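Here the complex is missing one protein chain, while the rest keep their positions.
Each chain carries a letter (A, B and C) given by its place in the written order, and its residues are counted from 1.
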Amino acid sequence: MSKQIEQKEQLIQALIAGDYPDSQGRYGPFGGRYVPETLVGAFTRLEQGVSRWLDDTKFRAELNAELRHWVGRPTPLSPAPRLGERWGAEVWLKREDLAHTGAHKINNAIGQALLARRLGVQRVVAETGAGQHGVASAAACARVGLPCEVYMGEIDMTRQAPNVDRMKRLGARVVPVTSGDRTLRAAIDESMREWVSNPTDTYYLLGSAVGGHPYPYLVRELQSVIGREAHQQIIDQAGGLPDVAVACVGGGSNAIGLFHPFIADRSVKLLGMEAGGHGSGLGEHSATLVHGRPGVLHGTYSMLLHDDDGQIQETHSISAGLDYPGVGPEHALLAATGRATYLAVDDNAALDALNECCEYEGLLVALETAHAFAGAREYAMKNPGKRILIGVSGRGDKDLNTLLEHSS
Amino acid sequence: MSKQIEQKEQLIQALIAGDYPDSQGRYGPFGGRYVPETLVGAFTRLEQGVSRWLDDTKFRAELNAELRHWVGRPTPLSPAPRLGERWGAEVWLKREDLAHTGAHKINNAIGQALLARRLGVQRVVAETGAGQHGVASAAACARVGLPCEVYMGEIDMTRQAPNVDRMKRLGARVVPVTSGDRTLRAAIDESMREWVSNPTDTYYLLGSAVGGHPYPYLVRELQSVIGREAHQQIIDQAGGLPDVAVACVGGGSNAIGLFHPFIADRSVKLLGMEAGGHGSGLGEHSATLVHGRPGVLHGTYSMLLHDDDGQIQETHSISAGLDYPGVGPEHALLAATGRATYLAVDDNAALDALNECCEYEGLLVALETAHAFAGAREYAMKNPGKRILIGVSGRGDKDLNTLLEHSS
Amino acid sequence: MSGATRITAAIAAANKQGRPALIPFITAGHPDMNGFAEHVAILAEAGDVVEIGVPFTDPLADGVTIQRSSERALKAGVSLSWILDTLEQSAAQRTAPVLLMSYLNPLLTMGYETLAGRCVDAGVAGFIVPDLPFEESAPLRAAIEPRGLALVQLVSPVTSGERMKKLCEASAGFVYAVTVTGVTGGGGKADQAAILAYLDRVREVSPLPVCAGFGIREAAQVNAIGTHADGVIVGSALVEVLEQDGDARAFLQSLGGKLHE
Partner (left out) sequence: MSGATRITAAIAAANKQGRPALIPFITAGHPDMNGFAEHVAILAEAGDVVEIGVPFTDPLADGVTIQRSSERALKAGVSLSWILDTLEQSAAQRTAPVLLMSYLNPLLTMGYETLAGRCVDAGVAGFIVPDLPFEESAPLRAAIEPRGLALVQLVSPVTSGERMKKLCEASAGFVYAVTVTGVTGGGGKADQAAILAYLDRVREVSPLPVCAGFGIREAAQVNAIGTHADGVIVGSALVEVLEQDGDARAFLQSLGGKLHE
C-alpha cells in the first residue's frame, strides 16, 4: 500500500470509529471554527448546549416525539419499479419529500428549534436558499413558540416565491438580502451579521452541514435519521444493503444524513451529486467538490469555489438549494479519502430526471433532488442490475415557476 | 321513545351493523344509482370489480404496500399543544396533509388506479375542484402506468393554479371546463359526458364520496384508512377515544373516511363542517347538509342545494374543494339520524383558523381543512376540556394565491 | 286513450304512410319563452310525436348545443311549472302527443303525484328521463302509469342483450335507441353499418316501436336509419336551426315530416 492510500485508509477507519469531528471540530484536515470574536461565546454556548442536550434522554424523547408525530417520521422507502425497469436497476426512494413542509430540512430545523428553546434564547434567525430551510425554520419556531427571522437572497426570493409566502404565513419575518450574490451565500453572510449584532439572545438556526463547529456535527446528527431509517428499511424491504446510495449535495445536509449511517458499510458506494449548472467554467456551476479547492468560508475549512486571490466565486445552479460555493467539511473528508464519490450533473440533466420521475413514479421531486436522480440514472446505465438507494430530499412544488420557465 | 326517534335509532343500528350500502346502493333512503343507460354497463362492471377485488388478498396487499411505501401511511397523529392551550382543549391532528401529493385524496386515487389497472381499461378520466384530486389522480396513474385526463372548471384552474401545473408535470392532460358553473360541479358533468362517450375503455376516477353506487361505497372504503389509523393512534397516544371528531365536508370523502370507523363508538361526537361562504342566502355558501333538501345529482339521491324547480344552485366557498352543491349519501343518512352533526363556518372564520394553525402549530393547512379547525375551535369554546380529533385533510400550499388576495 | 297508446299509435300511423315517425325535440322556452307555444304547434304539425326538453342546470347526457339552449332557457326563467302551464293552454288543439324529456331532479322536486296530475292536464303523454335507469324508476312509474303516462326507456349500443330485452319490455310508447355512445348532438363518426345492425337487434326484442336518436341531423341519415327504425328523434340539429332563427317547419319537412293529406 502506498503511503497515500494508507493515510486515506486511516482516515476512513477514524471516520468509521466516530472520531470526527475531533475536539477542534475537525474532520481530518477539514472543519474547525473560523468566526468573529463576538461570536466565540455564542459558539461555545452552542457547543456546550449540544453536548448537554443532544444525548439527553428527555431531549431525545421530546425530539423523537416531534419527529414521529409532527414531522411524520419514519418517512417511507418507496420501491420505484417503473423507473427501475427503465434503468435496468432496482431503485428505492427514501422519501424526505413526505416530511412536514416537504423536505429533509425539517429534521434539522425542529431539532435546533427545540435546542434553542432549551438554551433560553429570545429569537431565532435563519438563512435560506431554496426556501425549504426557511419554511422548515418558520414552522419549527411556530411549533416551539419562538419568533423567527429568515434571511433570503433577492434572487432566491424570486425563483422560490411560493416558499416566501409560506414562511410569512407561518409567522416568520422574511428579510430580503440585497448584498453580495443575492443568493444563499449572501443570506448566510447577512444572518451571521445579524447574529454578530445579537450574539447572546439570538439563536442562529443554520440550515446545512456547513458553518463553524459544532454546526456540521449538529446538522449531521439531526439529519442522520434519514440514513438510519433507510438502512433498516432497505434491509427489511429489499433484503439487503444497496449497492449505492445517491444524494444531491448543496451544503450537504441531506447527503450526510443519508450517507453517515452507511459509512461503515464499505460495500455501499456513496455518490454525491453536485450542481453542474450549465458548464464547468467559473461561475457556471456550483459543483464544489468536483471543481473546488480548500478554503475558509462561513466558519469552516472545506472545499470551496474561489479564485486565485481567495475570492469566493459566483455560482450557478437551476436549483436555489444547491447554488452555494461551499460544502460541509465531512463531505470534503469523504471526498479526500475516496469513501464517497462526487460528480456533477448539469441543469438539463436534472430537468430531464425530474420529468422522468414525474412521469414514471408520479412523484414531483425538488430540482435539487432531481440532481440525485440524474446521477442515479447515469450510474445505473453504467452498472446494470444494481440496487440503488436515492435520497429524495424534497418535493418540487416550490419549483413550478422555474420549471415553467424551462419547459418551452 | 317516539316513533321518529325509534326509526333513527334503527338506522343507526343498521349503520353500525354495516348494512349500508344495501344491494341497491342505498344508505337508508339515500344513495342509489341514477345514471344514463349508456353508463349502466360501466357501473355494473365497476360494481363487480369492486366486489371482486376490494377484499381480494392480493389486491389488498398491493394497495397496502402502495399506501405504506408510496403514499406514506400511516400518517401521524400530531398533538397540538399550543392550539390546545389557546382553546382549553386537548387537540389531536390526523395528518393527511403529509400523505403523498398533500391531501387525503391520494388514498382514494391510488386505490381506484390500481382497480382500474385490474379492470384492464385504456385510460382514466377524473374531475377535480381544488386540484388535489386531480394531482392525486395524475400521480396515481403515473405510478400504475395509465394515461390520465383531468377535467377542471375554469374558475378553479385560476384559483388553484399551482395544482394545474403539478397535474401537467405528472403527465396528465388537464381539460378546462367552460360550461355550467365552471367549478367542481361542471367538472363532474363534463367527466360524466366524457365517460358516456367512452364507457367501455375508460375508467372514471371519481374524487369524493358522491356519485352513483358503488362510488360512495368505494371511496368510503378507500378513505376509511384515515379513521382506522386515527382510532388506533388516539387510543395509543391519548389513552382513549376523542370526545369529538371533526372534519370538513365537501363531497364528504375525508369526513366519511375519518367518521366511519368511529360510528360504532357512540360516545364520539361526529362533527362535519361545511362551507358557510359569505352568507346563508342562495348562492352564498355550499353548506349542503345545513341548508339543502334531498334531490338527485351526479347519480345519487342525497342532500342537495337546489331551488323549488329542482335546478341546482350556484354555490360559493373560498375553498374550491368545498364548493359543491351535493354531498355523499352516507352523510345525508348520518345527518338524518343525528349520528353526526353538520354545521357551517364562513370564509372569514376559515381564514382565521388557517392563520391560527400556522402561527401556533407551524402547519399551513388547506382552506378546506381550515373549516374543520374553525368548527373545532367553536366546539372547544362551548365545551371546555374536551379531547378533539381534527381531520387535517390537506396542506395549504395550493391556496397561497387565494390567501394573498384575502390578506389585505 | 292513454298517453302511451297515443304515442305508439302516432308512430304506427307514420309507418303506415311508409316513413319513419319524426320526433322533433326542442328545449322549452328556447331561444325565447314567447315563441314556445308557437314552436310546439309547428312541431306538432310537422312531427308525429313532440319531445319537449325541460332545461336542467346539469345536463350531463347532453352535448354543447342542448347545454347551451338549457342554460339560456333557465336564464330566461323557464321552469317545469311554466312549461306545463303553457302546454296546458294549447292542449286541446294539439293532435301530436307530447313527451317531456327531463333529468330526474326537476320531476322529483315537483313531487311525482303533482307532476303526474299536471301532465295529464297539459296533454303530456309521457317522459324520457336520461338519468333514470330502469332500476331506479319504480317510484316514478308508480305515480305516472296509473294515469296512462309513458316512461320511455332508453337503450344504447353498449346495453347488453339480456338487459335490452328487459328494457324493451319495460318501456312504454316506444323504445328510445340511442345510436351513439356519447352525448346528444353526436359529432363522433359512427359506423353506419354497426348502427343499423344495432337497431335491428333492438327491434328484434322490442314489442314496441323503436325510435333512434342522438346525432341525427339530415335527410340522408333519416332515410338510412328509417328502414331499420320506426322513428327518428331530431334534437340538437333542430335546436341549432331555432338558435339561428331558421325556419323550423321547412327544416323538419326537409327531413320528411308528417304528410298532411
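By definition in this document, a residue touches a chain if its C-beta (ideal position, glycine included) is under 8 Å from a C-beta of that chain, and two chains touch if they have at least 3 such contacts.
Predicted model, so just to flag it, every value in this text is computed and none were measured.
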(Q) Could you tell me which displayed chains border the chain that was left out of the figure? (A) A
Q: Kindly state which of the options A:L63, A:V144, A:M192 or A:L270 is in contact with the chain not pictured.
A: A:M192
Q. Among A:R33, A:R143 or A:R339, which residue is in touch with the absent chain?
A. A:R33
(Q) What does the interface between chain A and the hidden chain look like in terms of residue numbers? (A) 24, 32-38, 40-42, 179-180, 185-186, 188-189, 192-193, 196-200, 295-299, 304, 306, 308-312
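As a convention for this text, only the chains that are shown with their structure count from here on.
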Q) Based on Cα centres, what is the most central chain? A) B
Q) How many angstrom between the C-alpha centroids of chain C and chain A? A) 68
